[in-house]
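Yeah, one chain of the complex is gone here, protein chain that is, but the others are all in their spots.
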Amino acid sequence: MHDIVNLEAAGLAGVFLASTEFIDAAAAQARALGADPAVVFVPHPIQDRTDDELRALADDALDAVLASITGSPPER
Amino acid sequence: MTAVETRLPDGLVAIVKRECPTCTLVAPVLAELRAKHPGPVTIYSQDDPSFPETTGGAIDDRDLEVSFSLELDTVPTLLRVEGGRETARTVGWSRDHWAELTGISTLGAGLPEYRPGCGSRTQDPAIALAHATALGERTLRSRRLDLGAEEDDAEAMYERGWSDGLPLVPPTPARVVRMLTGTTRDSQEIVATIPPDLVDCTVEKVAINAVMAGCRPEYLPVVLAAVEAACTDEFNMHGLLATTWFSGPVIVVNGPITRAIGMNSGINALGPGNRANATIGRALQLVIRNVGGGRPGAVDRATLGQPGKYTCCFAEHEDAYWDTLHVERGYRPEQNTVTLFAGEGVRGVVDQLSRTPESLTRSFAACLRTTAHPKLPIAFDAMLIVTPDHLRVYEEAGWSKARFRAELGALLQIDGHEMVRGADGIEEGIPGSLADVTLPKFRDGGLLIAHAGGGAGLFSGIIGGWASGKMGSEPVTREVGS
Partner (left out) sequence: MTTLLDPTSEQTPGTRERAPRPSTLEGRTIGLLDITKARGDVFLDRIAERLEGLGHTVVRFAKPTFTKPAPIDLRHEISTKCDVVIEALAD
């Protein structure tokens, strides 16, 4: 999350993707950094998913990702 | 700082600590009181609630809340309380005083008549300081920023845009409380309305920025006066920020306070090396940028800027041959003042050969002629800082400051022909219609003369000013309060 916060400070709109296991840790890190970056969560687990399952997770996350880095609804 | 009132139980109240031999001495007397006194006897212990054993211990006052509220100096202290109010108090052990207070004459048989007490724990310097700080911190109103565990406090202040580019002292609540001890003013008093955002700025906000600048508490009254002076309509801080010209506030401090807080009027008076000079000027700038919102690139659009905008603050020599700036401006020598001047950078005047006041004055005139531009009279102010070696020429010749001003003024009457646009092949200048007029380089009141600097060096200094009058800035003097 440091990277996103630093890149935001440089003027880039950013979003950080993490598994739902990371929800509490993400909140704590954000507080620790005094920032509030955009985060999109994907359902845990990650490590033992098949490639197809991971691609499906990416498809599912795409709308939220695009919404977080633009000022308007995502294109389709 | 006033103590918080605690409602006391009626009857007799004693405060003791185990660590005090006199308290140990009177431990049996306290037991006696329990037995003989008709009303309640309440005992507080500052260090160990199991003391005194003779009374089965005491109420725990290790956090010293009751002790602080009673403003104790000494233990044991014995009080009589009626209707929730203290009506009598005695400290240490004295049979007579205890008898008088309690109405029981037979106390402490076998004890000496009298034994002084010990210091109350509330008098311990570290404890007293922590208590005052905690009390003070509760009165602070500014928003608190809790830095993340991973944040470096120096970096965090930079990242939040609080810095002028140089590092800051982190303004913790304890530091701000300590800074506020430097003034008697209430922390929530409004000092000034700060441009450009026109924010009402409290003493507390000034204190926070003064901490960041590196000030000591005793500098705070000077900083407060500087903020007040800078935010007057006449000084026109807003205009000064918004102009593309690069003047910034220069602070000249006068009066006994300059010695009291250790300011520098001598060698390097306008240079680095003195904490008071450096941090007072910086604190003013930080208040303007942080509270007022006057940041470079935003409202502050100075084309080039100059290093004096980090800080420019100095003290004059106070008992020199000439009147000080503040005396010239109508104050008594013993008054403490700040004078704010919209100044650019400092340039030097070299004159190592003039032995007469006439010659030296002509040097000054020649150099002053060129402030802003040799062909621009009246519109811009200036400050001349005459250093000791140069002042000696005037002292030896018996020229008062007033005489110097008059002679200098006469030399700065300039023929319009020299200054009209196009003269000397320079397009800048005054309108051609003024060719036949003689104009003074400086308007009335447009030239400030100060005296500072080290004892060796035949070099004086000129600080050019900004535009004068309604569109520009007027030098402003304010008395330093407490």
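Structural remarks
As written, the chain order gives the labels A and B, with residue 1 at the start of each chain.
The rule is short, and it goes like this: a residue touches a chain if its C-beta (ideal position, glycine included) is under 8 Å from a C-beta of that chain, and two chains touch if they have at least 3 such contacts.
What you are looking at is a predicted structure, and each value in this text was computed from that prediction instead of being measured.
Contact with the undisplayed chain is limited, among B:G293, B:P374, B:P440 or B:G454, to B:G293. Within the complete assembly, residues 1-19, 21-22, 26, 33-38, 42, 44-47, 49, 51, 54-55, 57-59, 61-62, 65-66, 69-72, 75 of subunit A touch the chain that is not shown. Even with one chain removed from view, subunit B keeps its contact list with that chain: residues 140, 142-147, 149, 151, 153, 156-157, 159-160, 162, 170-173, 176, 194, 197, 199, 201, 204-205, 208-209, 212, 286, 290-293.
Rule of thumb we're sticking to: only the chains that are shown with their structure count from here on.
Per the touch definition, subunit B reaches subunit A in the complex via residues 145, 147-151, 156, 159.
Interface residues of subunit A, counted against subunit B in their complex, comprise 9, 29, 31-34.
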